[in-house]
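First the structure, in the form of structure tokens, and then the observations on it.
The complex appears here minus one protein chain, its other protein chains still in place.
On to chain A.
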Amino acid sequence: MSIRHLGKPVRIEGVRKAYGAAVALDGISLDIAPGEFCTLLGASGSGKTTLLKALAGFETCDAGSILVDGRDIGPVPVSRRNIGMVFQNYALFPHMTVARNVAFGLEMRGLSRAEIGRRVDGALALVSLEGYAGRFPRELSGGQQQRVALARALVIEPDILLMDEPLGALDKNLRQAIQQQLRDLHQAIGATIVYVTHDQEEALFLSDRIALMDRGRIIQAGAPEDLYFKPANRFVAGFLGECNFIPAGDGRPGEVAVRPERTLLGHAAAAAEVRLGGQIRSVVFTGTGYRVIVDVAGRVVTALTDSDDKVARLPPGSDVIVGFERRHAMTFAA
């Protein structure tokens, strides 16, 4: 299957959208490079779907503009935008077979029967559904439906591929398998993808870049590592992975944020740059090790230890040293 290896760049400038009094998008600006896998991450109601619908053209914007490859697509009707979309509930046409679903967009483009057949076969092969062309959507499992939706969106060779929580309805094992497939697929076709999820692990796993959204705004956009290790504020730090908020120590004012895997306990903490005293509250076995929850001056601090760490065997209430290296401490302006 020949999907162009050139996705188009997208520029979103000051987009606003309100539903009556409720502001769904509050001045969104974002640049997405060609071929980039960009994820919109945020809690439910943060405006992710609304932004995606504005990109696709299903909703109008109150202000701002969206440029694809430098051209404002505001006046372009949905049917001419050449944007692929995978809906959260897949939105397969229930009265058409898998093959007819995938062929639909090609038929709209007036391709010849032979060409359509060839491309549909190619798209179904790409998502490993070769034998399912004659089935109806209701005869497929959730994961298969999801792949049909993906094939249907990809087969038109879209300038941008939009995906709205496409794995939301699948169980965990299947989700992980498809995440891997999505990564491989993106590497193979190099399309510009705008992906929506509320699952931070999924976002970290898939994305070249993550835009974290909250209440209609983008709080921080950047590479997964940047967001994880250099969060712009407490909200970002708390949203992506776990975070301990610990007094800065050494008599300094304020607090710093330290990831649990960077938080040291007992022996390991003895040589740390910053050390604090605390009491063990509880210890939970996680398989790879233990999660130790410590009370540090009234704050709850979580640390992860190896399974052979003696600290984990201390009874609750025991005194323990908590420590961290200064380079692992994240500080925020606010």
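Simple rule for what comes next: a residue touches a chain if its C-beta (ideal position, glycine included) is under 8 Å from a C-beta of that chain, and two chains touch if they have at least 3 such contacts; residues count from 1.
The definition used in the following text is that contacts and distances are computed from a predicted model.
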Looking at UniProt, which of "Cysteine desulfurase", "Putative spermidine/putrescine transport system permease protein", "Carbon monoxide dehydrogenase" or "Integral membrane protein" names the chain that isn't shown? "Putative spermidine/putrescine transport system permease protein"
Candidate in contact with the missing chain, chosen from A:V68, A:I156, A:L265 or A:I280: A:I156
Given the contact definition stated above, which residue among A:V23, A:A91, A:L204 or A:I293 touches the chain not shown here? A:A91
Which of A:I83, A:A203, A:I246 or A:I321 touches the chain that is not shown? A:I83
Since one chain isn't shown, list which residues of chain A touch it in the complete complex. 17, 56-60, 77-85, 87-89, 91-95, 104-105, 108-109, 152-153, 156
